[in-house]
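Can you read through this structure? Questions will come right after.
Part of the complex only, each chain left as placed.
By letter and in written order, the chains are A and B; residue numbering begins at 1 in each of them.
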Amino acid sequence: MIHFDNDYTEGAHEKILSRLLETNNIQMPGYGLDDYSEKARNLIKKATKKEDIDVHFLVGGTQTNLTVIAASLRPYEGVVTADSGHIHTLETGAIEAIGHKLLLLPNRDGKITAAQVQKLCDDYWSNKANMHKVQPGMVYLSNPTETGTLYSKAELIAFHKVCKDYDMKLFIDGARLGYGLVAETNDLTLEDLAQLTDVFYFGGTKLGALFGEAVIISNPEIKKGFLALTKQKGGLLAKGRTLGVQFEVLFENQFYLELSHHAVKQAMKLKNTFEALNLSLKYEAYTNQLFPIIPNKILDKLQEKYVFLKMEQEDKDHTLVRICTSWATTDENVKALTDDLYQLMRE
Amino acid sequence: MIHFDNDYTEGAHEKILSRLLETNNIQMPGYGLDDYSEKARNLIKKATKKEDIDVHFLVGGTQTNLTVIAASLRPYEGVVTADSGHIHTLETGAIEAIGHKLLLLPNRDGKITAAQVQKLCDDYWSNKANMHKVQPGMVYLSNPTETGTLYSKAELIAFHKVCKDYDMKLFIDGARLGYGLVAETNDLTLEDLAQLTDVFYFGGTKLGALFGEAVIISNPEIKKGFLALTKQKGGLLAKGRTLGVQFEVLFENQFYLELSHHAVKQAMKLKNTFEALNLSLKYEAYTNQLFPIIPNKILDKLQEKYVFLKMEQEDKDHTLVRICTSWATTDENVKALTDDLYQLMRE
């Protein structure tokens, strides 16, 4: 079977594995105090053009989300998020498990707006009985979102403003950030993200690493005790070198851009195919995720050979599926799927 | 500098890295549903001669401890542990952070006894006002302990009994279990551990893997929901294959035994040297950890070339240090340290 269901079906880019091999026998201290982690942190500071950030490497996304949120909030505060947000839908209550309520806003194509946040805050602060409600303490966005849509710089500036106005922190989950940064419609840079957020992270797991998320913290309150907190939450890797080496490779000469471009190029080829065949996409698609609506008959045939992620029944004859490309998606597999689509639609 | 301060200063055994490379491009589902994880689980079932166990692979030790304990206890229950236990001394309050109090027993050479546990339970259950106290719900042991000492099979049987008598779970942290299993004085097997505990784990991080702990659960109550809980606590690796591949290598033809033997052999060479030089060891040493008491003058010289873990001042002229060997410790480094010790002691 050929997997298009997600962007973590392969191991790591060969360059990363090779570097792990090369450095394997050099003795290093643990817990992120090794030279590779130090170099990777410096490369990331350079990439964000910001020296006064703290950079930490964690293993996975849920772990990162819960550690960052624990570091950011006081116990009576909650997290404002789209109701499609990963922390709400697919993390088994990880945020609630550390004691924080999610304050849900209805999403539109996976996105929320600063105006929605503003209204929520106005309602909260104008309510005299607000001791019975959870105080909004942070806004959580993911970029790209769960449905592959993107926030613009103007939108991020608006979120930044509403967060300052109501003394909230702004946090961006960048599990697929690399794929967003190379999208045709993107106007955000790592520099912008470091300036406009209190904390964000750049995902390696879906972008050529075996695992790893780089957390970039601008807000001094969140920096405080972050390493201890990571340890407490079970996220501090003994052989931190393994994270350091991987992010060193990803940020050397902006190698992550090369990987990102590859994935998005493959996705755009498939997008062209869907459009050419008049198969509509549910959401704007400029990153590595496509959400085509596929006739069930076609889908049944395709599934003999390909794995997709079924999202939901669109109507009785059509299904919404997710198709992911990645740094590892081969020309061969894209061509096969393209050919099969043409073939099946023609029949 | 030559590191003897811990057993995670190198990457992974080359055989593990090679296997990661070989399998790298094969597409696999995430979250432990891949073929490698399945094979590794089966190898471990075979090694424990027990079919009705659940095997889960987690990334690190603190993460494993907190997930297992969360899976095992009700909120009013606490964990009985030696006051030298890793969960008390070196995990930044990870267990308290998930809501459970540690019930400390004074250790002797890193160990506690079933009789101590029995007394604690008797006191608790005979106290009418016990609603003001935390109920003992689990006994946590590590084997080897923090100081490299070992529990015997007879001791484990006694712990098993007291746990049954008071309806508690028995959990063994085996972060260095491999090194214990090959100790000259050891009489425990993986089979015994699976029979006598409710849950234990076998550490890969310190035994040739990049990272990874294999959790082996016998108690059905702990099995329930364990995967979901792992996800909630941030411990479910997206590319679970990375764990599967590593444990497959470690348990194929009992490769972990080969690695363990190597480390312990190196440690025993150094032990012989210390004994020959009349440098006493604080604790019985049959695994990969030695705790020699070294004259400060000698230590100062050694530290120009070697890194040890300083434990504490033994008296004004002597220091207790920890020396670790591992699967990666070279003959060359052991010889160098041996020679230098002889040289310095002779002067």
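One rule holds in what follows: contacts are C-beta pairs under 8 Å (C-beta built on N, C-alpha and C of every residue); 3 or more make two chains touch, one makes a residue touch a chain.
This is a predicted model, so every value here is computed, not measured.
Visitor: Wait, 2 copies are placed, so what's the full copy count for the complex?
Guide: Identical chains making up the full complex: 4 copies.
Note that only the chains that are shown with their structure count from here on.
Visitor: For the sequence-identical pair chain A and chain B, determine the rotation angle of the Cα superposition and round it to the nearest 5 degrees.
Guide: Between chain A and chain B the superposing rotation measures out at 180 degrees.
Visitor: I'd like to verify one number: the distance from the centre of chain A to the centre of chain B, where each centre is the average of its C-alpha atoms, in whole angstrom.
Guide: Inter-chain centre distance comes to 34 Å.
Visitor: Within their complex, state which residues of chain A touch chain B.
Guide: Residue list for chain A touching chain B: 1-3, 6, 8-12, 14, 17, 20-21, 23-30, 59-67, 91-94, 97, 205-206, 210-211, 228-229, 231-239, 241-242, 328.
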